[in-house]
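Sharing a structure below in structure tokens format, with a few things to ask.
Of the protein chains in this complex, one is absent; all others appear in place.
This part shows chain A:
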């Protein structure tokens, strides 16, 4: 399964490392990463793509616990659907 997580975070220098550390430690493979600062230092918008066989809630539940994560939206598509 391919999942795209759209994450809005607080403006903390370390926040990207946190997201990547949790993603790696929980065993999800990173397939893409995009990041841009929101206007007026309001935080960051991070788009994380991961590929995995595991249920995605094992990652999203952990990411949601991070204090700096303010919003997380998930879009998932199966690989077969992608190929079609």
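Everything below uses one rule, namely that a contact is a pair of C-beta atoms (placed from the backbone, for glycine too) under 8 Å apart; a residue touches a chain by one contact, two chains touch by 3 or more; residues count from 1.
Criterion: contacts and distances are computed from a predicted model.
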| item | value |
| --- | --- |
| Protein name (UniProt record) of the chain left out of view, among "ABC transporter permease", "PLDc_N domain-containing protein", "Acetolactate synthase" or "Chemotaxis protein CheR" | "Acetolactate synthase" |
| Hidden partner chain, touching residue among A:29, A:61 or A:76 | A:61 |
| Hidden partner interface residues of chain A, rising order | 12-14, 17-18, 21, 25, 55, 57-58, 61-62, 64-67 |
